[in-house]
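Let me begin by presenting the structure, written as structure tokens, before commenting on it.
What you see is the complex with one protein chain gone and the rest in place.
Order as written gives the chain letters A, B and C; numbering starts at 1 within each chain.
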Amino acid sequence: MIKVGLLGAGRIAGVHATAISSNPGSQLVAVSDYIAENAEKLAAQYGCAARTTEDIIADPSIDAVLIATSTDTHSDLIEAATGAGKAVLCEKPVDLSLDRARACQKAAEGKPVMIGFNRRFDPNFGALKAALDAGEIGKPELLSITSFDPAPPPVAYIKVSGGLFRDMMIHDFDMANFIMGEAPVSVTAVGSCIVDSEIGAAGDVDTAVVTLTYADGRIAVIKNSRRAVYGYDQRVELLGADGLLQAQNMLENTVVKSTTAGVTGAKPTFFFLERYMPAYAAEWAAFVDAITAGSALPATLDDGVAALAMAEAATQSAKTGAPVALSSV
Amino acid sequence: MIKVGLLGAGRIAGVHATAISSNPGSQLVAVSDYIAENAEKLAAQYGCAARTTEDIIADPSIDAVLIATSTDTHSDLIEAATGAGKAVLCEKPVDLSLDRARACQKAAEGKPVMIGFNRRFDPNFGALKAALDAGEIGKPELLSITSFDPAPPPVAYIKVSGGLFRDMMIHDFDMANFIMGEAPVSVTAVGSCIVDSEIGAAGDVDTAVVTLTYADGRIAVIKNSRRAVYGYDQRVELLGADGLLQAQNMLENTVVKSTTAGVTGAKPTFFFLERYMPAYAAEWAAFVDAITAGSALPATLDDGVAALAMAEAATQSAKTGAPVALSSV
Amino acid sequence: MIKVGLLGAGRIAGVHATAISSNPGSQLVAVSDYIAENAEKLAAQYGCAARTTEDIIADPSIDAVLIATSTDTHSDLIEAATGAGKAVLCEKPVDLSLDRARACQKAAEGKPVMIGFNRRFDPNFGALKAALDAGEIGKPELLSITSFDPAPPPVAYIKVSGGLFRDMMIHDFDMANFIMGEAPVSVTAVGSCIVDSEIGAAGDVDTAVVTLTYADGRIAVIKNSRRAVYGYDQRVELLGADGLLQAQNMLENTVVKSTTAGVTGAKPTFFFLERYMPAYAAEWAAFVDAITAGSALPATLDDGVAALAMAEAATQSAKTGAPVALSSV
Partner (left out) sequence: MIKVGLLGAGRIAGVHATAISSNPGSQLVAVSDYIAENAEKLAAQYGCAARTTEDIIADPSIDAVLIATSTDTHSDLIEAATGAGKAVLCEKPVDLSLDRARACQKAAEGKPVMIGFNRRFDPNFGALKAALDAGEIGKPELLSITSFDPAPPPVAYIKVSGGLFRDMMIHDFDMANFIMGEAPVSVTAVGSCIVDSEIGAAGDVDTAVVTLTYADGRIAVIKNSRRAVYGYDQRVELLGADGLLQAQNMLENTVVKSTTAGVTGAKPTFFFLERYMPAYAAEWAAFVDAITAGSALPATLDDGVAALAMAEAATQSAKTGAPVALSSV
């Protein structure tokens, strides 16, 4: 039973608190937040202590920390926590700066750091990956990832987000790496601002298509939009030599209504909390299992840096439309 | 926050323990079982006390009990617990004997007793019912319920189960009552033993079709089989004056594979624990909400007796094939 | 190349004219109708002669006739045409009177008469039957047929139709025989008038559920409604020892629209002409092939009489709700 400190007490921290509590291999012992009141509230709900971040990291009885604070603190906290001998599960991204992330990667080399690429633990994407690994469609050739949010975040958030490629598509870059089993050699990006002109005024795009090419000729294409009014659209499709695998959306329910207006089913689950709730629990379980067994973590700091490098390359490519070699970033 | 005693510590009791613990309005304080060791194990996991059933019922600090013991104890425990002033959520069926169930109904008249018809709380059937109530398909005319288990239970269980109509179809009788909003006037049953001849030797059927007719001419048909090798098949379909509603199966995942062999998706979730896990939590939440608010329970002892009467009528009809008036049982 | 006379020039005769013309093994040489003008119009369109029915039957150069006249003429025309040595494809039903149909069956014994049970030639039901025959779901156990019309016919038609069981469900009785490979031993029917009270006033039902039992314990259930506002609902579902087969509806197109209102697809094809257009062509091709090869016809006069006997039994059962042995009609 590992003792866990939770750094951050926001919405996603609440999801993690449930996962930590209900997992038989872990115990939530402390929570911190830069707003002390939030930490106290969450601590009360889960019967643990509200403490400061420094205090938690300094406590030798705590085995692991889950970092669910704001992005700009991730690298520092990873370094501090690993320095204090703790296992770490940190929310993505490692950092908005690729240089800073790489410094962190170097500092934490050999330490147990997992990055929270929750989608790897989604049962649907997991089943797709398992079918691929089992050889069910032969050699993969052409990967397509569709990833649309239901609605854009506030422009204030956009401004500090690092941009669509670092903030949103980074999940899809990791998904591509997860499925293809390696990083691409080049990244070509096209981005537009057609959903909300204020996003463009803030210097970002809201709609983008990125093409990835691999050393052996395989191709992947990622589509992002900040707005799909029907809900969170999260699909992966992979053409292989012997067939096609598609992971489709999860729906709110299975009811279908047939009337004179057509045949209507439920929408996709609304957003990431609904869609990926089972994935968060599975992610935590995988962390606990690996830490307990001393085995390899299923999504590492290296993976976090690799996805960030792709985001950097895409950001550059979107300015010219020309391909950017991943080796150049 | 209501304090809850859990009577029974078997598999389904474990599911209920999770629901009670994770609900912010209830606290699991004690668990009992006729095998004391089982109670102790469950109590340890959820941090509550292992006690005797009598002790729990006698404890005035306990507000409610959840009865998850064997069927033959249900009526007695409902009477004892309500007599001690406790609110009750009891697993179905009330009793295998309609007479005994009616006596219990009388004894507990006016007391807060909810019967665990978990399917009413399934999000899919709930959405179908909500669409019907919202008038989306007009007046209902023809209801179809498909309910197949993945595999027959052991014959030893069949022998004490009360038979397919009381043990398995009773859920579907309640579903018909839930959707149609009233009991039928007559029941016509056809039953066969074609899955496993040992079930027939034990005096039961393993495949059955029951037709229900309602006072205003509406019709319902229920299909049961003890074996659907592809998994737990739980579907409801309702034709109305303005359209059709279908609640389809939930699938293990959303992955679809296209190969030269065809286009293959995942199977339905395997059995009731997988399919109805969200329903058990919602059922408990509905119980807590109603008890706390003092409002009407969403599935009552009357509902339990009504479904049992339909099972009795179906059992009679299956012998002759002729309709049995519900008023005659 | 067989020479064909078409008896009748109504809507369904037009469908058959196209099938006859476009089949490389048959030539449409003459058409008749009790309204001569209709025959002339159809003859002009297909470049053949408009003649009287008697004339066509008496013409020794004509090899086969397709009978698409009103039901009350079917038996007489089958007898006349077979008496004149012609092969016959006759629209269902053979007759509204079971006695008359049996007399016709006797008169035409050994003659090549096919009954137009077009649904046997639907590519979907055909694929289901082929999968069953290939052993893909093992021994069949429980068959369900859903068959809803988009809207009731005029009450004037209802009055002369012979009633829902003889006019509408007869197709489903034949489908059950086609799939199960034999006739049932008993028929239990429940019928209601809930769609349109004028249908009840005309002595008929508009909604019905019929349960069929087979000698070896297998069960089939057929659901009919005269009104499904979303279109022609034609589905077959068969549970077997090793799985389930479902033939679902054909849709108007494959477009799916996702909006805030849900995920909406096209309705089923509207009515029998749209849904079964490919089946009519395949039915005619099967007739031509069998006649040309001298092989067994795929839907015989015996099949027509068998379905009619089931309709008779259902009509009787609907009055009492009690099962009617097929051997008693």
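Here is the rule we go by: a contact is a pair of C-beta atoms (placed from the backbone, for glycine too) under 8 Å apart; a residue touches a chain by one contact, two chains touch by 3 or more.
The structure presented is a predicted model; accordingly, all values stated were derived computationally and were not measured.
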{"item": "Sole residue of A:T18, A:S97, A:S144 or A:T300 that reaches the chain not shown, by the stated touch rule", "value": "A:S144"}
{"item": "Of C:I2, C:V94 or C:L128, the residue in touch with the unshown chain", "value": "C:L128"}
{"item": "Which residue of C:A49, C:A84, C:A103 or C:A266 touches the chain not shown here", "value": "C:A266"}
{"item": "Option touching the unshown chain, where A:K3, A:K41, A:K159 or A:R227 are the choices", "value": "A:R227"}
{"item": "Positions on subunit B contacted by the hidden chain, ascending", "value": "228-231, 233, 251, 258-268"}
{"item": "Chain not shown, touching residues in subunit A", "value": "139, 141-142, 144, 146, 148, 186, 188, 190, 192-195, 207-209, 211, 213, 216-219, 221, 223, 225, 227-230, 233, 239, 241-244, 321-323"}
{"item": "Contact set of subunit C toward the excluded chain (per top definition)", "value": "22, 123-124, 126-128, 131, 136-137, 242-250, 252-260, 266"}
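Criterion: only the chains that are shown with their structure count from here on.
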{"item": "Proportion of interface numbers common to subunit A and subunit B (over half same, under half different)", "value": "same"}
{"item": "Length of the line joining the C-alpha centres of subunit A and subunit C, rounded to whole Å", "value": "57"}
{"item": "Between subunit A and subunit B, centroid-to-centroid distance (C-alpha), Å", "value": "39"}
{"item": "Multi-chain contact sites of subunit B, meaning residues that touch two or more partners", "value": "242-244"}
